[in-house]
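In what follows, a structure is listed as structure tokens, so that the remarks can point back to it.
Every protein chain but one is kept in place in this view of the complex.
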Amino acid sequence: MGSGFRLKFGTVAIIVQTVFIVLFATLTEYDWRAHPVYSDPNHPSYTNDTNLAFQEDNESISHYVGRKYPPFQDVHVMIFIGFGFLMTFLRRYGYSAVSLNMFISSLLIQWAMLVRGCVYEGIFKGNKFQVRLEEMVTADFASATVLISFGAVLGRTSPLQLLIMGLIEVIVAQVNGYVCHDVLHAVDVGESMYIHAFGAYFGLAVSRVLYNKHAQSHHKGESCYHSDLFSMIGTIFLWMYWPSFNGGGSEGDEQHRAYINTYLSLCACTVITFAITALTDKKGKFTMEFIQNATLAGGVAVGTTANMPLQPYGAIIMGCVAGLISCIGYRYITEFLAEKLKIQDTCGVHNLHGMPGVLAAIAGAVMAAMATQEDWGVSLYEIFPYRAPKPDDITNEFQRQFPSVDVESGKGWSAGKQGGYQALALAVTLGIAIVSGLITGLILKIPIFDQVNDEEELFEDMMFWNVPEEEEEGKSEVELAARKYIQDKNGTQMTEKL
Amino acid sequence: MGSGFRLKFGTVAIIVQTVFIVLFATLTEYDWRAHPVYSDPNHPSYTNDTNLAFQEDNESISHYVGRKYPPFQDVHVMIFIGFGFLMTFLRRYGYSAVSLNMFISSLLIQWAMLVRGCVYEGIFKGNKFQVRLEEMVTADFASATVLISFGAVLGRTSPLQLLIMGLIEVIVAQVNGYVCHDVLHAVDVGESMYIHAFGAYFGLAVSRVLYNKHAQSHHKGESCYHSDLFSMIGTIFLWMYWPSFNGGGSEGDEQHRAYINTYLSLCACTVITFAITALTDKKGKFTMEFIQNATLAGGVAVGTTANMPLQPYGAIIMGCVAGLISCIGYRYITEFLAEKLKIQDTCGVHNLHGMPGVLAAIAGAVMAAMATQEDWGVSLYEIFPYRAPKPDDITNEFQRQFPSVDVESGKGWSAGKQGGYQALALAVTLGIAIVSGLITGLILKIPIFDQVNDEEELFEDMMFWNVPEEEEEGKSEVELAARKYIQDKNGTQMTEKL
Partner (left out) sequence: MGSGFRLKFGTVAIIVQTVFIVLFATLTEYDWRAHPVYSDPNHPSYTNDTNLAFQEDNESISHYVGRKYPPFQDVHVMIFIGFGFLMTFLRRYGYSAVSLNMFISSLLIQWAMLVRGCVYEGIFKGNKFQVRLEEMVTADFASATVLISFGAVLGRTSPLQLLIMGLIEVIVAQVNGYVCHDVLHAVDVGESMYIHAFGAYFGLAVSRVLYNKHAQSHHKGESCYHSDLFSMIGTIFLWMYWPSFNGGGSEGDEQHRAYINTYLSLCACTVITFAITALTDKKGKFTMEFIQNATLAGGVAVGTTANMPLQPYGAIIMGCVAGLISCIGYRYITEFLAEKLKIQDTCGVHNLHGMPGVLAAIAGAVMAAMATQEDWGVSLYEIFPYRAPKPDDITNEFQRQFPSVDVESGKGWSAGKQGGYQALALAVTLGIAIVSGLITGLILKIPIFDQVNDEEELFEDMMFWNVPEEEEEGKSEVELAARKYIQDKNGTQMTEKL
């Protein structure tokens, strides 16, 4: 580690945060539902909207806030407790895992709002970005993308590298999301493509560039008994609140389906994970790494189709396949990637987010290609607005049957076309993630960013943290004494192992 | 442990999960509030209900989902974090406690939906089971019953035994619930009888059959410093979210009362637990086992009466009595049961769920026997529908005063009759739980299910888990060296103790 870390990290963080203040002051404002209500018609913020809110005497706003807030908090817990503690499984990297997770997310939540403002709301055209509860969810989502990539390189990067990686990745990921969603019109309610697959393959590309031979079979790259239990806190909060991740942004029956499908998929995935971890183990025993991670693959795999009418058994099948794929990944593929392709993956994000994300995308494309008005009813047009007839082709009968469908928005897409664009979005996502990840990796290798290189620096909190002394030096005073005593009496023969 | 555990457990889990897929495909469908809305009147799913939903443009569904989802997530946290971490108090059984808790619940949530479909919805008559948010809560509840029984035998069973026990217990518990609720018309809003008392006495009966003399005063049957703190995570999440357990399924003023009563009962129970644990300890010190468990008895004890007008002081008294009983149980009764009756109870579920569950049932019977229209108003008929006059006896005056009471549902039951049926439900529950528990215990003793027998197998994760090496062999490399050195130099004299 460069000796200038102290100045560099702190200074960069303060500069970035200061820039954020300036950008927030010039580019953002409260959404009308958070504005103070201006009654003066001459006030620049006086609009029909705020006027409406005024007349409705806070009732409609209270409903909006009351309905959006609980799923937001669930997602918030997933980001800060879920991802944070999931990554504490390393025996000597718990401080970094949970704390840098918190730092990165806090920074990128702000950055995501600014970037999304530029990408989605035409800030360049002079519009201000409207901050509201829904944007708190999407900002949390945006940081999740980076946390997934963080998992791939966990223990092998400096905080400064993470900061730089995060700033870049949020921009690329938001542009990718915009292209896929707003240009290709591929839907992804739980963002399994745009967050999970993107974050995983971006992180793996970065990891490839940062390949470090010392990290291979590193004894600190493993868990200890209590670190595994801390990790389970993360696992279980992710597992429980995943329905909010996949369904928090929907409404009505779509949201209800997203909750049911995600819940059932995760249950089935968990059962299969326990079965596969035992069946494929030499001694027939369970392995915590599988339980901590593969049990969650069901949430990723059902992400793109969560709001679609999969039926309960369909959601369960999706969870089973996800658990199977993820377990196979942890058992066989992670080692293959590390040894043959030099792609190290500390948390196995390829198995938890990468492959299940691709599975989700494929399932989404297949569902889209099979969706008919007969089976899906009005949900077809709510989920795929371009499937509605073109404005000129709208019949009176259609309008009578589907009064809630916007007659202007349809493009008359066929099922096959929608399915094709869904598949195209996957390809675009993977391509952008891998290319931008490789470039980002090269940037991170610039020595100024304090790449962690030596064996004793890897997976080690002491590199960047003041660790309580007792722990640094050994387990206890007795141990210290024992260590010294053995050394004194026994010479080098015994102590080589220590 | 049989050497074939690997194949057996994994194969059974996969078979069960596969059967679930087939059953879900044939027996379940989305509730109309999760259906895609079918506009085609010729579609088999087109009904007045879905039509209604369609017309209401998702508003009513969004309200339904928005109101039911937060308490569901609270219960979900209780099941997976609450029960899971509560049981991590054993020093060498944390992996099993939190992970098998997750496995069992994931499996039984699915099973409970299928079983409930058969028991409640007449699947045999060709109806499909309607999956919706409320059924996600009841499925979580159903798994709680088994988790309580799991607590009684914790550390003394194989995963395969747990799986078999769970599949059986869910069926019996759901039938018991149906008999007590739908046949005897005994109410139990927080299911203190049907979940807590049932789960406890079922588990104790199983435990009696599986009695293992090695488990008596086993040194691994205790906690260590950090395992006690992990356990407190479970305790506190259970404690905080218990109002959602008792009140999540209610509406209006009933729900409001359930929240208030449970909250106050738990506070009072906690104060009393601290007092009793100190007063009855030889050195006057607190004991974590009491804090981890007896503080929760107030939630169980108020379960049956939570939605009744106990008044705040009534809820507080209930909590005090529960804390007292539970502490006495942990101090004196657990040991008595184990030594005299050969009923071992690892987590003390008899003290936390058994006796407080019986207390709840008795309180429910007493409240029912004292309920009058004068004091309870319309709540009397909302809580006990059979107390309403028979259809022929309904007067105009009654209808004017209670327009919301269904004039068809009353049976003219007296307060005493309702109280009697409440008491009868308790007796039925205890009888079914104990008998079915004993039978289940005998089934679990069949050698094929890998009963844990030997002393070194008990309360030990290493039996079924790959535990990180450092931990298996000793605390640290220094310790290993010390151990070896001492052995070398000192011969057998010293090392006998190690």
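A and B are the chain letters, set down in written order, and residue numbers restart from 1 in every chain.
Note that in this section contacts are C-beta pairs under 8 Å (C-beta built on N, C-alpha and C of every residue); 3 or more make two chains touch, one makes a residue touch a chain.
No experiment lies behind these values; they were computed from the predicted model shown.
Student: Which of these, B:241, B:330 or B:384, touches the one chain of the complex that we don't see?
Tutor: B:241
Student: Hey, which of A:119, A:142, A:215 or A:233 is the one touching the hidden chain?
Tutor: Considering the complete complex, A:233 is the one touching the chain left out.
Student: Determine which one of B:119, B:184 or B:224 touches the chain that has been left out.
Tutor: Only one of B:119, B:184 or B:224 touches the chain omitted from view, namely B:224.
Student: To test your reading of the contact rule: which positions on chain A touch the chain that is missing from view?
Tutor: 3, 5-7, 9-11, 13-14, 16-17, 20-21, 24-25, 28-31, 33-40, 43, 50, 53-54, 57-59, 61-62, 64-66, 69-70, 73, 76-77, 80-81, 84-85, 88, 94-95, 98-99, 102-103, 105-107, 109-110, 113, 131-133, 136, 159, 226, 230, 233, 464-468, 470-471, 475-479, 481-482, 484-485
Student: May I ask you to list the residues on chain B that touch the chain which is not drawn?
Tutor: Answer for chain B: residues 66-67, 70-71, 74, 91, 222-226, 228-229, 232-233, 236-237, 239-241, 244, 251-253, 255-257, 259-260, 263-264, 266-268, 270-272, 274-276, 278-279, 281, 283-288, 291, 295, 309, 311-313, 316-317, 320, 373-380, 401-402, 404, 474-475, 479, 482-483, 486, 490, 494-495, 497-498 touch the chain left out.
The working rule: only the chains that are shown with their structure count from here on.
Student: Using mean CA coordinates as chain centres, what's the chain A-chain B distance in Å?
Tutor: 33
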